[in-house]
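For chain A:
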Amino acid sequence: MIIEGKQKIWADYQKDIPDDHYFYVRSCIRQAFFPGSEVTFLDITRNKLGKDFYENPYHTTCGGIAYHSDTIPQETAMTIIARQFALMKESGYENYVCSCITSFGCYTETLETWHEYPELEAKIRQYLWDSCKKEFAKPKYLAHASDIIYKFRFEIAKQMKFPLVNAKTGKPLKVVEHIGCHYSKMFPSKGFGGAEYPHVLVGMIEAWGGEVVDYPERRQCCGFGFRQYFVQANRGYSESNTHKKFESMEPYEPDLIITNCPGCPYFLDRWQYVIAEQTGKTYGKNGYGIPALTYEEVAGLVMGYDPWDLGLQMHQVAIEPLLEKMGIPYDPKKKYQGLNGKDLGQPMCPSCIKSV
Partner candidate 1 sequence: MDFGFCLSPSSHVKMDSIDLTTFNRLKETNPDVNTCIACGSCTATCTAGNFTEMSFRRLLLMLQRGKEDEAKKMIQRCMLCGKCTLVCPRGINIRKILLDITR
Partner candidate 2 sequence: MNQYIFHPFVLPFVLGMAFVLTYCVVGLFRVICLLPKDDRKQFWRSLVTPKTAWANIRDLFGDCLFHVKIWKRNPILGYMHSAIAFGWFMIIVIGHVMLFTLKPLEGVEVEGFARTFTNFYYPIFYKHFATETPVFAFLMDFFLLMIISGILIAVVKKIYSKIVGVKRVTKFGFADNMVRFALWTIFPFRLIAEKSNIMAFWWLYSIDLMIFMCLLPFTRYMHIPTEALFILLRHAGLKPREPRKGYALAQIYSCPSCGLCIDACPMSVNDKMSGNTSAYFMKKLRNADDKEAKRIAETCMQCGKCVAVCPLSIESCDIKMTQREATPYIINSDHSYLEDRHFDRPQGAEKSPSVLYFAGCMTQLTPKIMRAMKQIMEAAGENYEFMDKDGGICCGRPMLLSGKTAEAQAMIAKNTEIIKQSRAKKLVLSCPICYKVFKEENHLEGIEIQHHTQYIDELIKNGKLKVNKGEVNYVYHDPCELGRAFGVYDEPREVIENVGNLKKAKSEKELSICCGGSLGSFNLTQQERDEITENSVNDLMFNNPEQIVTACPLCLKTFARKSPVAVKDIAEVVVENI
């Protein structure tokens, strides 16, 4: 591996996004499965970095998952997106940041398609007026939430308490980065680092002291596949894709996977459990899995957030070995507690993969 070659590409694929004043829209999956991530993102950006990230309570799903599950027409998805843009305009913002990669892909696709086919944009404008009596303005800048963390990765590093380093050996942790497919595969120039060697997560890992693992199936999809997950009969496809990735990364013995797409950490996490149940195989050391975390969770961890405040207990793969490696203190008792120490019971132990 010749790192200079990658660096050259990273230098070529830098996009211009502003530092402040963003209209923030949430991700359906992230808030449902990893609610701590969005909370952490807003806390870091607003409170630790002192930026303006506005959330409008009227914003809804972008419809991206429904669009990519082919349940709603393209025009519907575009009109929902136009409505979000209208909300942004009404709120007085022109920088748009979304938490979801599917959304990011849909927004980019919509803007590019409108650019190519202005008559379609006019049609959507009419649809939005007809349905919501709203008018939209296209955002001046469009960013994904991970772009923001990437942009401030060195600032975060300055506030870092627990770098991505094995506290005992002092060696950097081996970190796998997994980029959501819709981040830059459709429009390479829209992502930091492009489509082939995205830098958005690599930059974070490097800035926070970790060592990036480049393995053959790095670019492979996690396997979500929308309808391939939503219908039980199709889930073998989804599982097989994750399985392929883990088989490929296994020899590198990664300590951690970091993702920027809401769905990927869910699939990379849960399929490890299913693979273990079905085949008896685990990919971490000593019967554990490899933690697959969101970039917000990782940012929170390095900045010293309490792991259970980040919601790491909502992962099926046990996080404790990683915490121990990084030397992050944690209270095992609090893992399964609700607000004010309320006892929420404990999940059952899976038969194969270790959960504590």
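How were these picked? Simply put, all candidates are chains of the complex that A comes from, given by their letters.
Basically, a residue touches a chain if its C-beta (ideal position, glycine included) is under 8 Å from a C-beta of that chain, and two chains touch if they have at least 3 such contacts; residues count from 1.
Everything numeric in this text was worked out from a predicted model, so none of it was measured.
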For chain A, as assembled in this complex, the candidate in touch from 1 or 2: 1
Residues of chain A touching candidate 1 in the complex: 232-237, 239-240, 243-244, 274-275, 277-279, 351
